[in-house]
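Below you will find the structure I want to go over with you.
Below, a portion of the complex is reproduced, with chain positions unchanged.
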């Protein structure tokens, strides 16, 4: 019998991508999809790509009935709303992979500062596995609740954490300049993500003030003796999907060769990490769960480059990978 | 009588853009267009947008006849080839605005290291006005030969030079992370600039090794007591045009307010510089000669943002602006 | 003294484009901009491209004060709302170029059927000049109210009307398959025009049911003895701007050569019509007021191709051209 997965908040891009991946999964199936706004519509009315693939009605979320229909919830609600729902789902004994930021940080205070809301389930904060199996496999295995990583943090943590841990780079001088496709901004109609606003234009936003910056520092800080000081600048880029992070660091007696060695050693059992000699672009990983990593020496700095698909390794692929880890399946099921 | 401008190497994107701008210029006209490869074709056969606008045949370059037809040459040849032609044009008494990099650097040795060719006219190197009227008006006025700036350098020099000059930022810790539209790569068919290679993808290239890096250091260095040390990373971005440079600097007792003051003071007579409070995107300047500048404080750094149209302020608009300066016309003629 | 133009409903894409064109116009200036939703903001806050170019606050529309500030109104309101305002503007003696469809059709009944609203000023319907100067110059000259044409109709009427008039094609078998950039759908946030919905996708909509179909039949019918029967299918195309109409007609003893002759004869004094031998793409006319027309023979049919910029010849450029005609200026002022 297949593991039954329900998608909470199923009308967005990450939800669609999760469904698409799960339809290909040998041991999992999608058994419920919820939406407040589009209740009653079929999932294919909202995502026409799913016509003939998945025939489920969007239902309003009722925790009890959901927990009877599903073994695992992919919770795609916004922060704040998510933690509240996650709490109820856990009480109903449903495993949860939470796409929101609600359980990613270890500090309630930090969370409340950056997210501007009171945390609905503060006791749980700091107790939840961060869903990067490449770095936190032990915590994810057998977990009942997983904080699915942010898209930008994934592209920064994966190249940086092993180098920080190995002492190969300085903690206090790290710049992460990231470029993301527009799907990262979600599917709610807003002026800023209209085609004619974003097409043929690139622009930074939330410079040094994006909520993913404390997430990067929090997670990478776990690999460091001292706190990291990452300056993060995201850019909205005229493409559907993909994140390219160009990361400027100062080496400590390490060169490009050493960086590649550390990466290859750390990720030797990680099928989705590719340490490449060429310079990757987001198209190389589009539609996949891969993380392509490269490094170049440039004067007294090293420039790290990471490319992911923001909707897959940066969201739904990671969720499926976490699902695989929770159930002890091969990490790559449904993902290659 | 109008000033007669000829375009040498008229089949590329910058050449087209120059023609388009000059067609709107009250005191200039295009009187000759040259091309080796497309000799005999009409200019509109190569640029269909020019149908009914400009009726000139592409001719092979003959210096003498060209100099009789034109008062000024816009020389759009590749480096190396350009300097050779520029020399002949100057000997034939034609004023020249050189779009190539051949006369931008002050050191022949540096040029030959980065460009890998012997300089065809080394005596002239270091004697040529750098065509940023906002910073080098005195040299440009009455000049007979102008080195039209590189597109990326324009986006870096304009925000950085005044701050370096004012001592507001450190010289030795500057990162320029630039994102350019594909037109910057030229119009020659190459795998890397095919639609399906660049669309839906962003990637860095020539990290710390692009020829515009020494140009930035050379020009900005003129405003500094000590040599600057700029690390430059360009990115190919899926859009036709535009450069967005995100620049990471360390302030010296300066904050964002002070930076804006310095910019506004330096550029108080520069109609194309806009110091803005919002964060600019390339679409705000597309099709214009404007440079939009913004600054944000982020931890112990300042993040400068500059947006230009790479084909206009980054190439052909700058050339027309230089033309205006040479002839003592209002800087904005043909450009607003 | 310059003619004073006010823009009513100034926050959309066509309004911006109109302002951009008028800023370059030698005899006109923008003296007022109105918006209900963004009242109080500066126009540059809504259109950052206008920073340093136009310094006007968005005001709510007050007819009396508007009529004192402006000689001419560019009315960019939605249908229904527009006619009501136009009526008041005319009563206040303001000339009006109406961007809406309210005065394009000759029949109130037809209008009310297709637009689903009661016409606010039915007496005026059928009395208003249709703003295609290439075909209706006599009516436009000295007019006080002009119905600015629809974008799709412009791309269909200009190639078809002369051929219908000359009897060169059959009236009853015409298919107009049009492809439009996304800006045609306006600037209000809607799911369907989000970047990730329209990018990398093309789809038809309103097949045989678009409101521009009766407009095409109405206007072209004026050149025909019998009613035309046009089947019109628009497609949303992943690009900012441009309309390409591929038109399938049956010739009546006419071949491609004859079609070109008719076009060249009809449009011999029309500086914006280019009859070309190559096949035009929308990029050839992007940013311009040109209409590129081509024809190919294909079996027993002729295929006509028309390319325009939907925001310029399809909207704001046409408005400026009409302004020029009303005031007896050269048609091309502000437009080349």
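Going by the order they are written in, the chains are A, B and C; count residues from 1 in each one.
Following the convention adopted for this analysis, a residue touches a chain if its C-beta (ideal position, glycine included) is under 8 Å from a C-beta of that chain, and two chains touch if they have at least 3 such contacts.
Since we're looking at a predicted model, the values are computed, not measured.
Of the identical protein chains in this complex, 3 are displayed in place, while the full assembly in this structure file contains 4 copies of the same sequence.
As a convention for this text, only the chains that are shown with their structure count from here on.
Across the structure, the highest number of inter-chain C-beta contacts is found for A-B. As a whole-number value, the distance joining the C-alpha centres of chain B and chain C reads 36 Å. Centre-to-centre, using mean CA coordinates, chain A is 45 Å away from chain C. Per-chain Cα centroids separate chain A from chain B by 40 Å. Shown for chain C are the residues in touch with two or more other chains, namely 200. Taken together, the chain A residues at the contact with chain C in this complex read 13, 181-183, 187, 189-191, 193-200, 238-240. Within the complex formed with chain C, the residues of chain B that make contact are 23-24, 48-49, 51-53, 200, 271, 274, 276, 278, 280, 283-285, 287-288, 290, 292, 336.
Residue ranges of chain A in contact with chain B, taken from their complex: 175, 177, 179, 181, 197, 199-205, 207-209, 229, 231, 233, 235-242, 244, 246, 248, 279-284, 286, 296-301, 303, 305, 307.
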